[in-house]
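One chain of protein is taken out of this complex; the other chains stay put.
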Amino acid sequence: MIEIYNGPLDVKEVISRWLDEINGKNWGAFIPFVGIVRKEDGIEALSFDIYEPILEKWFDDWQKKAKEKGAILKMAHSRGVVPVFTSSYISAVMSPKRRIALDLIDEFVEDFKANAPIWKYDVIDGERIYAEARSTAMNGAGLMSKKD
Amino acid sequence: MIEIYNGPLDVKEVISRWLDEINGKNWGAFIPFVGIVRKEDGIEALSFDIYEPILEKWFDDWQKKAKEKGAILKMAHSRGVVPVFTSSYISAVMSPKRRIALDLIDEFVEDFKANAPIWKYDVIDGERIYAEARSTAMNGAGLMSKKD
Amino acid sequence: MVKIEFLGPIGKEPILLDVKNLNDVSKELNKDENISIWLEKSAVALNDMIVNSLDIELKDGDKISILPPVCGG
Partner (left out) sequence: MVKIEFLGPIGKEPILLDVKNLNDVSKELNKDENISIWLEKSAVALNDMIVNSLDIELKDGDKISILPPVCGG
């Protein structure tokens, strides 16, 4: 299950809770990835739309892949407005072995960026502007295009 | 500076403190790696020796490498006995960009395993046994060997 | 009737179409320039599953989603 929150994430709460989950279990490596909104190009915040049904399926597929390697994935993401210097995204891997954990968090975060159905907007002077230049067409994009 | 503690690490305290350090600064990605002692092969704990002068130099070299990429590394490690299910090692990278952070934490943790002057012992029935089979000869090992 | 949803920044209300397959949906959507400019870079889901072919028959109540370029995190 993905945790979706309105506004910024409480990073300490989320990570502490995930740490409690691994406590007493036989995980050897725990790697969280914390994404924080950077102050750049005059933005005051980012804002996010999420399409949950497809996001959950995307995550379930990754959870299956992780389980085949003996690992577990966790993920929390913000919906709506997230001010600069606060966190919009945390994911984590728990694995018996470090090598599997390091590979998985990398692959998971990269695929998340490319294929999780989440849309990002810069908030500048209160206006919400689609971050088109930083966005990536999903796998399978262009299926209905008449260009080909 | 590396943080060295006697016995297991307080993971929540360490990560919370590092999170406070990045608060209000312009880091986009924060990736901690938490190593936890696994219960296997009948061990009740691990125990660690550390040679600090060379460990600090090794870490300073990595910190320089990280800074050239605009990133910062953090590290905490246990000395002495660390029971199963508790943490002996936490490192972290803070970087403006996720790709640099993901690459750095991977390279740093792998080089840490191969070249940080730390020796690991299994604790079984109170006895301390050098974990020789899991240990790695450091870069430059064999310099004084008469074999060649 | 099938329902077409436009996600994220496309910013268009859902529409209902009386069509038999995904090819028909494609033809209909390409008639509207405000939509067709998104199609080139958008993925397509049928009942919340991403699809990779237009040769798919539709039934009454199916939901089609148009997913423009993403950027989570």
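Labels for the chains are A, B and C, by order of writing; each one numbers its residues from 1.
Everything below uses one rule, namely that a residue touches a chain if its C-beta (ideal position, glycine included) is under 8 Å from a C-beta of that chain, and two chains touch if they have at least 3 such contacts.
Predicted model only: the values in this text are computed from it and were never measured.
S.K.: Indicate each shown chain that the hidden chain touches within the full complex.
M.R.: Even though it is not drawn, that chain still touches B.
S.K.: Any idea which of B:54, B:84 or B:100 touches the chain not displayed?
M.R.: Missing-chain contact among the listed residues: B:54.
S.K.: By the contact definition given up top, give the residues of chain B that touch the hidden chain.
M.R.: 35, 48-49, 51, 53-54, 57, 77, 88-89, 109, 112-121, 130-132, 134-147
Everything below uses one rule, namely that only the chains that are shown with their structure count from here on.
S.K.: Between which chains do we find the greatest number of C-beta pairs in contact?
M.R.: So the chains sharing the most C-beta contacts are A-C.
S.K.: Which integer distance in Å separates the CA centroid of chain A from that of chain C?
M.R.: So the centroids are 24 Å from each other.
S.K.: Taking each residue of chain A in turn, which ones touch at least two of the other chains?
M.R.: 35, 109, 113
S.K.: Show the residues in chain C shared as contacts by 2 or more other chains, in ascending order.
M.R.: Answer for chain C, listing residues that touch two or more other chains: 73.
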